[in-house]
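As you look at this complex, bear in mind that one protein chain is not there, while each of the others sits in place.
Let's look at chain A:
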């Protein structure tokens, strides 16, 4: 019996229509303004200043948050130092109990946190609901389990906490980055002063409420909101024993200079320009999904995003055809809609940075492709973008764009793929797509990157160390290595 041939071209070009499926927000209470969380209480800022945090999908102000000045930061560090004396002497088993509580409370309040994260940051609800929040809770659960096992984690090395940990986190995964920072710090017996990013402070303030609900001793976790100058005050405070920063390579270098000679322990998780390498024997449909996940996940606001696609020459044409067709099915728009794949760009400043780099790509001679899609009238949006005809010297192939923009380059031999993939000052992550296991491991040996994903991309787990080579920073977060970043060892 003959099988009727499906008119594939028509199907591929038809725009799928979806009814709106917005996530409910009525269970969420966002206050008109927030104070600083210092010593277990919400306290008015000494600075008397506040700034607005905006929903990037609507440009509406969600709330006003306090801007901590040096005095505020000093109070937070003092509270953390006071709390350190008892927290560090508490038995590991008791610390574990508190951290397990935090994890359970985050699970219980998961939907509230997910909606808040999406409203404040612009990421699709399906990502905050299925990735950010569950992973954040899992991090606390995993490190709770280490709190009473430090002697097993570092046998014969007398693990001791470092004191007050100053932690500055970015806006791309606000709650998850908070978890990466706070969970191992508390498990090892440190106390914390954390500064969330100025565009996404709300989930950290919700976490402060969770700390209260968990009866966490006052001062163990302190949250100070603000922008760069607040961050500099946190990092530069002399009462701090450990600095952990996730953000741009530029600021990371400033922090390394600022902490030089201070004796502070330092870990940095910085930018990236990951190569996602597709060999001709790769399962193509699977690779397409991996490429899309690699660069369009979270609007490309991912330090380990697969922003440089390296394709073996023999499959460039079929791969690009499939990739472009797949881009046509991505839903760009309301982050609170459960069908949305690509949400809002986090801020106007970030949108302008993306636009600037994309224009440079066009000017330098690359060929741009963007699918047709309707964008909302208000808010910050950028279409999923592919650049072909990209030379390694172009800015779009060298600089971190931190947006939904993919640069496609090609290679002929495995050696050439390695050469091009490593041709960057960054070294955070890499991806490889091939049917041959031996080739994956061959490539893994040659990648100068802290994480290599094989036939998958953008996977994260609390047990799995994450961090960069070269100018992507030093130190690891996650797993046993992530715990080591918060202890002094003999």
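A few remarks follow.
Note that in this section a contact is a pair of C-beta atoms (placed from the backbone, for glycine too) under 8 Å apart; a residue touches a chain by one contact, two chains touch by 3 or more; residues count from 1.
Here is the rule we use: contacts and distances are computed from a predicted model.
The chain that is not shown carries the UniProt protein name "Aldehyde dehydrogenase family protein", picked from "Aldehyde dehydrogenase family protein", "NADH-quinone oxidoreductase subunit F", "ABC transporter permease" or "Coenzyme F420-reducing hydrogenase, gamma subunit".
Within the full complex, the residue among A:96, A:193 or A:421 touching the omitted chain is A:96. Residue in contact with the omitted chain (choice from A:34, A:84 or A:141): A:141.
Between the chain not shown and the residues A:321, A:441 or A:489, the one that touches is A:441. Checked against the hidden chain, the listed residues A:149, A:338, A:398 or A:448 yield one contact partner: A:149.
Contacts to the hidden chain, counted on chain A, fall at residues 93, 96-97, 100, 138, 141-142, 144-149, 152, 414, 437-439, 441-443, 445, 462-463, 479-480.
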